[in-house]
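Let me begin by handing over the structure; questions about it come next.
Missing here is one protein chain; the remaining ones are kept as they sit in the complex.
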Amino acid sequence: MGGRDTDMVLLDANGIRCDGRRIDEPRRIMIKAGVLHNANGSAYIEFGDNKIVAGVFGPRDVHPKHQSNAETGILRVRYHMQPYSVTERKRPAPSRREIEISKVIKEALLPAVMLERFPRTAVDVFVEILQADGGSRCAALDAAAVALADAGIPMRDMVSACAAGKVADTIVLDINNEEDQAGQADMPVAIMPNSGKVTLLQLDGVLTRDEYRRCIETGIAGCKIVYDIQKRALAERHFSGAGQ
Amino acid sequence: MGGRDTDMVLLDANGIRCDGRRIDEPRRIMIKAGVLHNANGSAYIEFGDNKIVAGVFGPRDVHPKHQSNAETGILRVRYHMQPYSVTERKRPAPSRREIEISKVIKEALLPAVMLERFPRTAVDVFVEILQADGGSRCAALDAAAVALADAGIPMRDMVSACAAGKVADTIVLDINNEEDQAGQADMPVAIMPNSGKVTLLQLDGVLTRDEYRRCIETGIAGCKIVYDIQKRALAERHFSGAGQ
Amino acid sequence: MGGRDTDMVLLDANGIRCDGRRIDEPRRIMIKAGVLHNANGSAYIEFGDNKIVAGVFGPRDVHPKHQSNAETGILRVRYHMQPYSVTERKRPAPSRREIEISKVIKEALLPAVMLERFPRTAVDVFVEILQADGGSRCAALDAAAVALADAGIPMRDMVSACAAGKVADTIVLDINNEEDQAGQADMPVAIMPNSGKVTLLQLDGVLTRDEYRRCIETGIAGCKIVYDIQKRALAERHFSGAGQ
Amino acid sequence: MGTVSILDGLRRKLVADSVASGRRADGRALDEVRELTVEPGVIPKAEGSARVRLGRTEVVTGVKVNPDRPFPDTGDRGTFICTAEIPPLAHPDAEAGPPSEAVIELARVVDRGIRESHMLDMSQLVIKRDVSVIGVFTDNAVIDNGGNLFDACSYASVAAILSCKMPVWEMGEDAPRLVEGQSRDPPIATVPVSVTMGRIGEHIIVDPSLEEWMCLDARLTITTNSEGNICALQKGGLDGFTPEQLNSCAETAISVGARVRPRLEAARQAR
Amino acid sequence: MGTVSILDGLRRKLVADSVASGRRADGRALDEVRELTVEPGVIPKAEGSARVRLGRTEVVTGVKVNPDRPFPDTGDRGTFICTAEIPPLAHPDAEAGPPSEAVIELARVVDRGIRESHMLDMSQLVIKRDVSVIGVFTDNAVIDNGGNLFDACSYASVAAILSCKMPVWEMGEDAPRLVEGQSRDPPIATVPVSVTMGRIGEHIIVDPSLEEWMCLDARLTITTNSEGNICALQKGGLDGFTPEQLNSCAETAISVGARVRPRLEAARQAR
Partner (left out) sequence: MGTVSILDGLRRKLVADSVASGRRADGRALDEVRELTVEPGVIPKAEGSARVRLGRTEVVTGVKVNPDRPFPDTGDRGTFICTAEIPPLAHPDAEAGPPSEAVIELARVVDRGIRESHMLDMSQLVIKRDVSVIGVFTDNAVIDNGGNLFDACSYASVAAILSCKMPVWEMGEDAPRLVEGQSRDPPIATVPVSVTMGRIGEHIIVDPSLEEWMCLDARLTITTNSEGNICALQKGGLDGFTPEQLNSCAETAISVGARVRPRLEAARQAR
């Protein structure tokens, strides 16, 4: 029921994709930690043409009070797109898509954040999409995890996300906007890189039983590439003399 | 100012209506009590082509607290139509019509419910219209009253509702959707059958002074028919071996 | 970017404006204090074709509590237009324009109201525009200030408002609706007449440095005319035998 | 809470006693309407308008008349919408924000009384069948809430509609075009009058004041048309009515309505 | 709070113990779906409908079919919208008002399972290309919440769509016109089946009951099509899955889906 039947050459005879990448190659990824003054932690990511900023506040008091939990802290996540972030201007009010993505990002981060240390408080993660491209939920999650670490929130693992997908009957890493429109399947994946657990998994499109297995493997390999870039961003911010 | 001028034969020379009924005959009515697992009390009604389910919760704590009353319990009623319940799909948000009907149903039930026994609490009545036909507010009220009794809420009387109306210059019982569209007046009536008090009364359409009196009498006669069916539903649920 | 290029003669050779006024002459102003029964204070104003009623409640408890301030009272203002107050029917929900005007009126009144005497309470000012004409925010503010005084709220000064503007390259007092549509600038001004402080100042349109100075002076002169009418209204209400 | 309740109980007793005596706190007989003033034409920018004072209740109502799209299945009729608002200056308990269920009921009862009486002949409000019709918006603002808003808003709406000077449109190429300098009278077929009655114990009072309103056991609004027929009903309140009470209320509504109707009809003269 | 937590912990232990024993509290095996009944056609006024009972969960779903404007860039396809609601009678914790994030996720997961499976051939739902297409609205109402609403709503939606009797429109001068007395079958290309699995410790259970739902470490919904391929996924919950668990879940979803599919396909007979 989507629109997936154009004539663009998505994968040429040499295994090169429409934007020049190999099938196992992610787009350009740049992460910078500590970009905001008011947030307790923050990060800016460029992931392909995605441009996203994340800010973290907390642990802090919960309003309204009845949302708080006497046994543990709570995590709240807002994924929000700026009106100018997409080709057609988006209305500012949160769409159902943004609300769902906020929830899956929250559940992808939850196992990594040691909320049990901060009962009755909230940790708030706010993500603003300044420019959106394919894979914005993974990029947003990558920035959010770095911002949490930048804020000094205790974490039992990082969370790293990258999509895999199916393009021209081939499983490829990190599909871009054109591949998503014209391609056959898009599977965002997030892992906790040390434990190896998958904490986000979605799929649009059709995969055979075997493609499903290979798609998950490909996505996990991408997450590990992202993980290295996340660690480097935190090191630059916190352990290099050139820190801001 | 409504649209009331079609050519359909609403009443033939033998006093038979467009759906084959006599002027004092209600549509088919089926009530079943105790149809939901989570609600404290519930009922399902088919009244003509109306299909309605009602659920009751309480007495229970009131949120927000400032709505509660230290002297008595409060009754809250929500009458809500499913989008697919009417010919043109209805938007899910409650319309002004649904809010008004919720209020008149609440005020029709209030005199019967012994709320004074449960200060500071709320009794909640939720009605979902799965399929709507003429007379849905009366049918909803009939189901709500049975659901209250099924929940064991102390009541000083049952509440039974049925509309009367004017069709082809004749006062008839329980007008259906076609009669409502093409007819001259629709008067929903609810009574407490033991005390005889009228607790709901509305009117769309024009009646002479005398037609008004006869319309009320006709409606009350219909309420008494409904009352018997309500009692039977409660007996089947609570006092028959075949109870669910 | 506005629509300001009609052929109407806004100012004739004798310095007479399209509605017959001189350049320093305000429209007809009528104020009556004490027009409502339920409000603690109230006023009705006709200012040109503006027809506005203001009601004041308080000092009274603040709901929700977290809005209150332990050190001082708070002032809340609502400027609201009736749907029929303008040529094209206005939707009843408050527009962004109404919300902004409510804020600037509040900040124009704040310096005059001795809220520090009533910590933890609120003074509420509600203004309803029954008919709108050019300068409705000034007229609303004039009525609001009289209603505050009528309510007996302690004030360190009155607040009086009147617009000035630029029409046919001339600075004039109190521009009307036609002049606003076709004119070059509109500058609402409010002062505390005894202290001489300007507490409201806005501008739409372009003014030279010198026109800016003269526009403020003209507006202030208008405010002083209004002040006399405000005092008279309060005297009629509170100190005349003919009081209602 | 306790104090409020004691005062509440005290008020109920006082109101009930005076009603039982046949003479109300404000000196009225049980079937007597409060002082009623009707000022049509108070909002010249609206096509029709009226300020109504009914005792201490004050309502200002405006009517806007504009070309509108017809509803799909009634392309041969104009449209009619009636709203009500109780802005917060009307009473310390009134709140800004989305309308409460009480305000929604108020608007719908006033709307129904006018609509079901067929006061306006909607078939005369068509510019081009199925394409463009005339829409009549009637917006009621309660400026001061002194009780019985049903009747006050209904009177103000009816008077504002009667006072209407209706613009004339003709169909242009794509859209209706205003015919400058022309106007017409609204197509009035009947004049509905709403009469709201309250029951206190076994007594029925007409046009309850705010204080009485808070003590009612039940209320009934009956709208009658110029022929003295009944065209809308709304029962409300905590308790019910016996069939006999309903019959006697109808008598009262017809006779009180006949007394009020000329007061509203005078609004025609403001056109 | 303390009391709730103790009960909570107790329940978690009991559920985990019974899962570890391979036999659940209600007697089911770990990969066993609760009793499922599908009644298509229960809302005759809707073009398609179904009541689904899955254990103690009950959903009533209606499908409305209407002419619609196409989206600007897909003028050669019909439109599909799927909603879900948990009205307050479904559970004491359900609340009226705007949908919670959980309800939005529910609706979007059900929508995605149907949309991404290409169940309906949308290219056959065009009245006039780029001008008018057929819109299919599928509205799910959860009447009783007994857990695993994802599968219950998905089954009800699929059955309701399968049961559809689609009206026929042809393009009139300005607008589509209904062809009276005709109807057609919906253009069904495949039948998607959603299977929701929960992880409790190292064990995976199928179709969690409400009690189990409250004790899940993580959950995964896998939708498969008639060919046994995977067409939608949604992971949720507080924790994650290992890659091995994800592979084993896929096996389970395919085999359980194949058992459920004929139960839904029977809804075609209600047309």
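All chains are identified by letter, namely A, B, C, D and E, in their written order; residue positions are counted from 1 within each chain.
By our rule, a residue touches a chain if its C-beta (ideal position, glycine included) is under 8 Å from a C-beta of that chain, and two chains touch if they have at least 3 such contacts.
Everything quoted here is computed from the prediction, not taken from an experiment.
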Note = Contact partners of the omitted chain among those displayed are A, C
Remark   = Among listed residues C:H63, C:R117, C:K197 or C:H238, the absent chain is touched only by C:K197
Remark   = From C:V167, C:A182, C:I220 or C:L234, the answer for touching the chain not displayed is C:I220
Note = Checked against the full complex, the residue among A:L10, A:A39 or A:I74 that touches the missing chain is A:A39
Request  = Write the list of chain A residues that the hidden chain touches.
outcome  = 36-39, 42, 49, 51, 53-55, 57, 60, 78, 80, 82-89, 92, 94, 124, 126-128, 130-132
Remark   = chain C residues touching the chain left out here are 1-3, 70-71, 96-97, 99-100, 102-104, 107, 110-111, 187, 191-192, 195-209, 212-213, 216-217, 220
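Here is the rule we use: only the chains that are shown with their structure count from here on.
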Message = For the chains other than chain E, what are the connected groups under the touch definition?
response = A | B, C, D
Task = Please give the intersection of the contact partners of chain A with those of chain B.
result = E
Query = Where centres are the averaged C-alpha coordinates, which chain has the largest centre distance to chain C?
reply = E
Task = Average the CA atoms of each chain to get its centre, and name the chain whose centre is farthest from that of chain A.
result = D
Ask   = Whole-Å distance, chain A centre to chain E centre, using C-alpha means?
value = 27
Gap in Å, rounded to a whole number, between the CA centres of chain E and chain B = 32
Query = Once you find the CA centre of chain A and the CA centre of chain D, what distance in Å lies between them?
reply = 58
Key: In chain B, residues with contacts to at least two other chains   = none
Note = So chain E residues touching two or more other chains come to none
Query = Mind giving me all the chain pairs that touch?
reply = A-E, B-D, B-E, C-D
